[in-house]
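What you see is the complex with one protein chain gone and the rest in place.
Chain IDs A, B, C and D follow the sequence of writing; residue 1 opens each chain.
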Amino acid sequence: MIKENTKKQDLLWYVLIVVLLLVPFIPQVAANSFTQHVFILILLYASMSQAWNIIGGYCGQVSFGHSVFFGIGAYGAGMAVVKFGITPWPGIIIGSLLAMVVAVLISYPCFKLKGHYFAIATFAIVEIFNRLFMVWYWVNGALGLDYPMVKTGWTNFVWYRTKIPYYYGALILFTTIFSIVRFIERNRFGYYLRAVREDQETAEATGINSTFIKLSAMALSAFLASFCGAFFVQYNFRVDPPMVMSLQVSMVFVLVTILGGAGTLFGPLLGALILIPLQEYTRVLWGGLGRGTDLMLFGFLIVLIMVRQPKGIMGLINEYLNYRKTRKIISAQPEINS
Amino acid sequence: MSETILEVDNINCAYDNVPVIFGVSFEVKEKELVAIVGANGAGKSTIMKTIAGLVHPKKGAIKYKGKDISHLPANMILRRGISYIPEGRRLFAKLTVVENLELGAYIENDRGEIEKRKKEILKLFPILEERRKQIAETLSGGEQQMLSIARGLMSKPELLMLDELSLGLMPSLVESVMETIVRIKQQGTTILMVEQKVQEALEIANRGYVIQTGKIVQAGSSQELLNSDEVKKAYLGM
Amino acid sequence: MTMFFQVAIDGLLTGMVYALVASGLSLIWGVMDVLNFAHGEFLMLGMYVSYWLGFLINFDPLISWIASGVFCFLLGILTYKLIIHHCLLGPPLSALLATFGLSMILKNFALNRFSPNYRLLTGTLLDGKRTLIGNIVLPMPQLITSIFALVVVFIIYYVIKRTRLGWAIQATAMDKEAAELMGINTERIFLLVFGLGGLCVGVAGGLLPSYLAVHPEVGGLFGLIAFVCVAMGGFGSIPGALLAALLIGLVEALGGFYIAPVFKYVVVFGLYLLVVMLKPKGLFGW
Amino acid sequence: MNFIKKISIIILTTLLVFTLVNGAAFAQEKIIKIGTLFPLTGSCALAGSRCKAAVETAVEVINNSHPECDVPLAAQEGLLGGYKIVLVHADHQGKPDIAKAEAERLFDQEGVYTIVGCYNSACTNPASMVAERQEKIFMCGCSSSAALTERGLQYFFRMAPTDKTESIEFCDVIEWMNGTKGANLKTIGIIYENTEFGKHAADEGKLAAAEAGFEVVVDVPFSPGATNMNSEVQTLKAKNPDVVFGACLGGDYTLWVRTMKQMDWLPKMCLNYCTGYQDPVITEQLGDDANYFMGGTGYAPEFAELMPAVAAVEKIYQEKIGVPFDSDSIQEAVATFILAQAIEKAGTLNYDTVRDTLYANEWNSPLSMGGKVAFVSGGQNAKAMSMITQLQGGEYKRVFPTELSTDEVIFPMIPWSKR
Partner (left out) sequence: MPLLEVCEISKKFGSLVANSKISFKVEEGNIVGLIGPNGAGKTTLFNCITGIYKPSEGKVFFDGSDITNLPPYKVARLGAVRTFQIVHSLKEMSVFDNVLIGAYLRERNTEKAREMANQCIDICYLTKIKNTRAGDLAIGHKKRLELARALATSPKLLMLDECMAGLTSTEVNESVSLIKSLKKKGITFLIVEHIMEAIMPIADKVVVLNGGLKIAEDHPEVVVHQESVIEAYLGQKYSKKFQLAAKGRNI
């Protein structure tokens, strides 16, 4: 039965990729740069949340600190372009490696903490990083880094007139991260992650080095998050600490994942599919009124979803699937005892 | 004999849409000790939780003294006079023995009455008297089990429901727990108990029900059950 | 040396306000394991209540703290009934996200209703009054707020530790199902706890407008610091939250003065990390 | 089926929103669409909403016949013989990434002719880049970062004086005080919110001070939205500079002043960059405590005799938002007027022509101090000026430059104990 599910999921996966590849050819999208923008954001946030999902969903370590890694990636690309005047690629690579190192360094002591203590510690780390970057002269502190006009194309990963390359860039990012997570999910590492989430003591007693598992999950997650950050800055041509390295930014990743369903492969995508258009279109509709109506509505919808379906959209779908399954079970009650 | 005080009528229960209990009916008469026995995962604890109001039946009714209580919340059921001592002690670990007892009588507002009961109950469990001010989690396993029974008695229940009292207790303690139950019964409290130790339970019970995969498969006086071949084979390991 | 004491005293006075905000949060957190993200926004609304009472009918914050306390009590109860109650069925994070949504609603509600203007009460009883101890200045508004903070925190602590209701609250926190079996209406306890949490922050909000401007964003940093206080003190421990709040106030002021003002929150968050590295469950945590 | 119901509700809502957004097209008339992009929510919402109202006011005056207003285009209705301006408002929440996305949307989806915005320099930067790439005009009112007009953009125009000009003016005041009043001011302290705005202001302040030969003894950045400013003020007090340059917004400004009062400390002189100090409600909020602070001001109601034309426009503005203009919001109105004048003069909507017209002329702008606007390369308004004012008895008294001043500086600031 598990195999059957896997096959179904695989099929779904391929269909999804093909559909996404074709999105720019939908006339509505192709002609409308804002719709393109929304699609890019969906993919970006889905990727970013998927990166968070590795540690927050599968491994159960709720980190509000991911904007640090996001930010380091963003600054990596930004520094390369602005300060060194070269292509962002070396910056992205260095930034990602650096994010990994930072992730290991800060999470090693933090993993001693459990539950909310860990969450608050990651809060604190974001705030510390934010404030340090705000005064760090070398990275322009609070002023931020503004991109100069550079030659467009894949070398610089910058386009001014079109968004389609960004869309495909985001799609590559998304596909890569999703494939990685999908691979992990079905392998030893993925099972170990979940074991650590469910019960660390049992995991240890079963021969799992839980610290190592958590650290490697964090490092991987930070590495991927950093790429997303770099993409974000290449897309916006500007980076400053509140933009990429703040609690608010972290919250979005958590929000998207939980809303979709933490610890599920399709949760982040579902969450982003619902949340991002909501955020963008409510702002378009009511943001101009200047009365916070859009944000009120946005907040209201978050509350509504959480109240109606605390397990996220995937919870809803699983509930539905289980409902069908149990109907079968009722008709064929198993002899539980052997 | 005497009045029926608890009547469980054809109930069905499920956790998250997974059904566990299928049309179970039984009754408990006043001043009786009734044991429900059965294998693991048969649904014994679920039945107890359903009566105590922690789980609500999908179908059927539970009548206590003729009134339907099947959809009351747990705290209201206690107020009707049913006290449930759950599996695994469930003490308030950071509170002292006395504070745990006080909470047992939470529904009683009369200060004097509470003091009186406390005295009575501490007499029944002398070991707790010595440890009045001790934090519950520092008690030994047996003492904790005693405290959980004592706490359950503080509300002066007419019907006491005991769930797997002997679980994880050493043999000599199992003995004394069973003795305690007999003593409580002698004081006039009706008792409904669930027990894995089938032999021990049926030895002290008046009547028993055997439950298997969510259905009652056998019922009768405890002697009948102890002598039944099916029970011997399935539960007593003979 | 005077400078040192002055800075330290200022820090402690600020810490007291943090304590008042944090104790409500700690209570909610300890009993229900719910992170109330909208706590700072409760404070903001409490401040608005007090401000409007002062502005429209000339109530002094010394009186209107009662009103804002009651208001936030009701707000807490409503929040529980409408939101938290449903979220408790799901994973613990869902309550956090729901309150995050709520904080967005409340913040923008204030923006919508009261405009983004910052507002400050002038001419209150305590406005600008101060006492001197030696060369050290003690500003009255902060001093009175601190006294209130101490009293409220003490009352709550007493209720929790010494009364049957308090034991019931503790019992609910430790084992909800078992508490239910004791005849404790845990729903009502949760409701009460959320209300009390609101009450604490409402009292703080009622007193603050005498020296702090009210605007829709005012709650943000208070909320964040309250989180840190609670975690540093150990979840559910009221004295822990008090001590942590005082420590944070002190460290913030001294760090801000002796290192650099821009680093004062860095020092605060750093202190939290340090404390939990040494005591992973906070100062008074279980 | 509960499940299907839930899912369909979600899908329907999304679809509804989607169609609403895409379907909201205007019928083609004789209109010019102009986008406004301000922080309408978030920590700068106050300033943003005022700026938005200022633009609305300007458009109201331009579109309709307002003979009572003595400003260009007021008497006639609309532009170019009947074209009306339609505003499309957007909110960037103070976030640069949203500013960029919204600017793109305004240009591509809403089809606006130009954007007026964005208040925060950090947001103006990416948003104006969007315009530049599309070779469309971007009108900036009050973003004060000097760097904005040093980027060499072709289609970017800014009305307000920059931090740089203000900083130089501050130093001029000090020199003037030293020269004529024997004030003997030597040391400077800077307190600013640690954001793009504050940092820019402080950097320019330091540069100007160094050039004029003053010593900056203390430099205090603080986190905006602070719960208290005790250590900030203590740090200032400990170094005790003669003059303090301040760059604090709204709530932080009141908190700062209150904290200084509480600590019983004042510098001899206090000069503020726009924002907090020149907020029209500041005297309401702080009462007497607001007095004797000084700052650069582009407009205040007390300037009535200098800028007589403002009053009538201000009336319309005040109906919208309840407070008089301040130096930030009025610049946004100026931006709108200048743009309209340029279009009218160019007689076409062709971007290049309008841009060239903007550069080629000196514009009559009754809402600007000095009454003139003219742009130099990079888009800076070369005629932008502000005055140094001092709050005395709750009014902004003009104290410098001397040729326009009406009142004497009260120096040093009256200590708290003597008020």
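Rule of thumb we're sticking to: a residue touches a chain if its C-beta (ideal position, glycine included) is under 8 Å from a C-beta of that chain, and two chains touch if they have at least 3 such contacts.
Remember, it's a predicted structure, so these values are computed and weren't measured experimentally.
**Q** Please work out which displayed chains the absent chain touches and list them by label.
**A** A, B
**Q** Would you mind spotting which of A:Gln28, A:Thr162, A:Ser179 or A:Asn209 touches the chain that isn't drawn?
**A** In the full complex, the listed residue that touches the missing chain is A:Asn209.
**Q** For the chain not shown, which residue from A:Ala170, A:Ala195, A:Leu270 or A:Leu301 touches it across the whole complex?
**A** Here the residue in touch with the unshown chain is A:Ala195.
**Q** Residue by residue, what part of chain A touches the chain that was omitted?
**A** Its contact residues with the unshown chain are 1-2, 186-188, 191-192, 194-195, 197-199, 201-210, 334-336, 338.
**Q** Considering the whole complex rather than only what is displayed, give the residues of chain B touching the chain that is not shown.
**A** So the residues of chain B touching the unseen chain are 15-16, 18, 37-42, 45, 87, 140-142, 164, 167-173, 175, 196, 198-199, 233-238.
In this text, only the chains that are shown with their structure count from here on.
**Q** Smallest number of touch links from chain B to reach chain C?
**A** Contact-graph shortest path, chain B to chain C, evaluates to 1.
**Q** When you check each chain against chain A and chain D, which touch both of them?
**A** Correct list: C.
**Q** Compute the distance, rounded to whole Å, between the mean C-alpha positions of chain A and chain C.
**A** About 32 Å separates the centre of chain A from that of chain C.
**Q** Averaging only over C-alpha atoms, locate the centres of chain B and chain D and give their separation in whole Å.
**A** Chain centres of chain B and chain D, defined by C-alpha means, are spaced 74 Å apart.
**Q** With centres defined as the mean C-alpha position, give me the chain A-chain B separation in Å.
**A** Averaging C-alpha atoms per chain gives centres 49 Å apart.
**Q** Residues of chain D that touch two or more other chains: which are they?
**A** 41, 45, 48-49, 194, 221, 223
**Q** Would you give the residues of chain B that are in contact with at least 2 other chains, written as numbers and ranges?
**A** none
**Q** Mind listing the chain C positions that touch chain D in their complex?
**A** Checking each residue of chain C against chain D gives 3, 6-7, 10-11, 14, 17-18, 108, 111, 115-120, 122-123, 128, 130, 137, 139, 211-213, 215-218, 220-222, 225, 252-257, 260-262, 264-265.
**Q** Which part of chain C faces chain B closely enough to touch in the complex?
**A** Going through chain C, the ones touching chain B are 164, 167-168, 170-171, 174-175, 177-187, 286.
**Q** Using the touch rule from the top, collect the residues of chain A that touch chain D in their complex.
**A** Touching chain D: residues 28, 32-35, 37, 131, 134-135, 141-144, 146, 160-161, 232, 236-238, 240, 242-243, 274, 277-278, 280-285, 287-292, 294-295, 301, 308-309, 313, 316, 319-320, 323 of chain A.
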